[in-house]
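Omission of a single protein chain aside, the complex is shown with its protein chains in their original locations.
Read from first to last, the chains carry the letters A, B and C; within each, the first residue is number 1.
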Amino acid sequence: MNLGSKFSAPIIEKSVYGCLTRVVFGVDQAYLAEPGQFLHVLCGSEDGRILRRPYSLFDTASGTASILVKEAGPGSAWLARREVGEEIDCMGPLGRPFSFSIFDRPALIAGGAGIAPLIFLYKNMCSEGMEPSLFWGIERSGDYGDMPESILAEFQVRIASEDGRVGFKGTALELFTSQQPEDFSAIYACGPRGMLIELTEIMIGDRRARLQLSFEERMACGVGACKGCVVPASDPAGSYLTVCKDGPVFEGKELDWARLKSRVWQ
Amino acid sequence: MNLGSKFSAPIIEKSVYGCLTRVVFGVDQAYLAEPGQFLHVLCGSEDGRILRRPYSLFDTASGTASILVKEAGPGSAWLARREVGEEIDCMGPLGRPFSFSIFDRPALIAGGAGIAPLIFLYKNMCSEGMEPSLFWGIERSGDYGDMPESILAEFQVRIASEDGRVGFKGTALELFTSQQPEDFSAIYACGPRGMLIELTEIMIGDRRARLQLSFEERMACGVGACKGCVVPASDPAGSYLTVCKDGPVFEGKELDWARLKSRVWQ
Amino acid sequence: MGTPQEPRLAVEISGINLRNPLLVSSGTFGNGREYSEWLDLGMVGGIITKAVTLLPCNGNPPPRLWEVPCGLLNSIGLENKGVEAFLAEDLAWLNRFDVPVWVNVAGFSDEEYVAVAGMISDSGMADAIELNISCPNVKQGGLHYSSSPREAARLTAMVQKAVNLPLYVKLSARTADIKEMAVEVQKAGADGLSLINTFPAMAIDVETGRARLANVSGGLSGPALHPIAVLAVWEVAQVVDIPIIGMGGVWSWKDAAELMMAGADAVAVGTLNFVDPEAAFRIAEDLGSFAARKGFESVSELVGLTRRGGIV
Partner (left out) sequence: MGTPQEPRLAVEISGINLRNPLLVSSGTFGNGREYSEWLDLGMVGGIITKAVTLLPCNGNPPPRLWEVPCGLLNSIGLENKGVEAFLAEDLAWLNRFDVPVWVNVAGFSDEEYVAVAGMISDSGMADAIELNISCPNVKQGGLHYSSSPREAARLTAMVQKAVNLPLYVKLSARTADIKEMAVEVQKAGADGLSLINTFPAMAIDVETGRARLANVSGGLSGPALHPIAVLAVWEVAQVVDIPIIGMGGVWSWKDAAELMMAGADAVAVGTLNFVDPEAAFRIAEDLGSFAARKGFESVSELVGLTRRGGIV
């Protein structure tokens, strides 16, 4: 795992895919990050926001690192509107990445903007000679601009849309379960919490061990110091794990799904 | 005096004169304001500022109103950097304007950025057929770009610069006192508080009655409601006057100069 | 008073009908006059006037204002023209408008509070009294009462005897236990509570090493105060059964809704009036739209909603 650092990076490229904006930072040539890790970005504040915002890395390549930003509120709106050339204050890469073995047959399941770390993972798996299957669920066909098409062209991916206008009609999970899920020896997922919970309800018992799920929680420090971003651990003592440092990727069996379900996410 | 209103106005023109930025707003054709009145402007906030910022009107003409902004801190910096086309939230015109009688022989004394309301006043006096004398003191010749030159070309104005490179070498007051001050039957001034205090020390006794001075104080409401922007009144009970509503223009005799001098302005 | 702008927005507290639950808070709206050019005073839910004292009061020397992150420090110090002039000039004038008026009463001794409150009550021109026992800007009077539940209760009881109007007591969050304070004040006869006043605070100019305010310290208002106000209302609403006017950093309808959900029966807009004189009215409208969107017949259904488990 790579040690994070704090740096200021210029935006060197920007592209918009419907509700997602891809922001490409110019970084050190030696910059290394793994799928599942995130950048903790300081977004400008016109309304008294003071904390950074976490964004999963979408890819890193010689001297660049990029993220996909979905406008969810003022911080992400600010970030999505930066122009090429502006310098952005980042910390990262942070967090525990996905891990995989080249002997696995992996399924990657993405819900909405959760696609970012999974494409990164997909590419890394491919370059190890693996043949992952990627399932991506989107709400409406137009929501992500031409990203579905361009991804379809490049990757072995199956798309599900709730309006049925691209690919399978339904959710990513419905699509996945329609595809002999037992064939996959490892499952990687990122998306809305409801989707992750549903997935664990499908993958019960031992099969939970095969799950690696990327989680989200509100964060302050991003480095495990504040204990603000916790999720309930599966240990009987009722302890917690931090999403930023112990995660954001967790194995299915590490978490207490009963307690997770009762968490009020706002 | 005109009743103020709250309105959103587009910037229709911008020009920079050294440290001053002239911002011209597009306003209602019927918009009327008098010299000495100000606009209370809502400046964007990246640092948790919440209050408006007052700016003296520099001129109003059919459908436009302009101010001169000097960067003094984050609010004014924000305002000076707006672009043509952006909409700005303003309240105004506010405050008590200068008043004059066409039978007077007026001297107008401006220190630095205090020039804004006095040029406005000057023009109004001229259009009433008066012949005001305008004295403007600046620190260094380059500070205001080519404004001194363009003002010199247009108006009957005498400039003093502390470095002596334009006009008289010295302050506006030194220049003024070198010009038979007793010849003037009314004196109008706007500038640093020190300058205003000095002026009252020259104009003692009855002569204070001839002074009209535009004051500055930190403001919240701008309309006389909060009693935040007060200056000491000359009444023996030790009461206060509001700069925003009772002022910003005061007659010399209305204020308690002894108490004013002891005010710690930061 | 107050014909409702929309039936959904009408609320009643202490027998006073407000056309909407958005009042303007004491000291942030002058005595109405300054803002009457800016909006129809009948459009706000109610007006709480600036603190009035027995004798005219010059207030503190300037500077009286300093802006801090998401907040404002003020040390106005009860500048006002005294109760007689207030009654003759301001309250009489305010009575022309169809809007309920709370008169904020301050003093430098028990007797003053009682005298002023009595005069207001006797004038027949006010709808309610708000007892300001929490002004951070005066040495005596203000925080002295609000730092001790016993003192606060004693004063409340004394004033209650002198008035026949609903008596609201305005509390500060600078207290060890605002619940205890509220309970004691209710026991002493308060008809309602106003929560919260500005919080004592200070700023220094590091270039000179001097306090930013001539009075050294001042009261913090604005968004910085809002989460403290929400908790104050939440805590107090659980221990009293008199109406609460919530205030502190209301900057949007969401902030107003938060205070109501925490337990406030009405909400007052303060510092925001300085930025937008129409804020109270605008927020009331927005709150009405919110209530409509959520299917509430009356904004009153928001009151204490959090305690009842939220929107289900």
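Following the convention adopted for this analysis, a contact is a pair of C-beta atoms (placed from the backbone, for glycine too) under 8 Å apart; a residue touches a chain by one contact, two chains touch by 3 or more.
Just so you know, these numbers come straight off a predicted model, no measurement behind them.
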item: Chains shown that the absent chain touches, full complex; value: A, B, C
item: Contact with the hidden chain (one of C:Leu39, C:Ala106, C:Val159 or C:Ala173); value: C:Ala173
item: Among A:Glu71, A:Asp104, A:Glu217 or A:Glu251, residue touching the chain not depicted; value: A:Glu217
item: Residue among A:Leu51, A:Met130 or A:Ile202 touching the omitted chain; value: A:Leu51
item: Touch list for subunit B against the chain that is not drawn; value: 48
item: Residues from subunit C at the interface with the omitted partner, ascending; value: 68-71, 73, 147-148, 173-177, 199-204, 206-211, 216-217, 220, 223-228, 230-231, 234, 249, 251, 254, 257-258, 261-262, 290, 302, 305-306, 308-311
item: Contact footprint on subunit A, counting only the chain that is left out; value: 3-6, 42, 47-52, 91, 217-232, 237-240, 245, 259, 263-266
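We adopt the following convention: only the chains that are shown with their structure count from here on.
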item: Label of the chain whose CA centroid is most distant from the centroid of subunit C; value: A
item: Chain whose Cα centroid lies nearest the overall Cα centroid; value: C
item: Where subunit B and subunit C are represented by their mean Cα positions, the distance between them in whole Å; value: 36
item: For subunit A paired with subunit C, centre-to-centre distance based on mean C-alpha positions, whole Å; value: 47
item: Centroid distance [mean C-alpha coordinates] between subunit B and subunit A, Å; value: 56
item: Overlap residues in subunit C, where contacts from two or more other chains coincide; value: 69-70, 223
item: Residues within subunit B bordering two or more other chains; value: 47-48
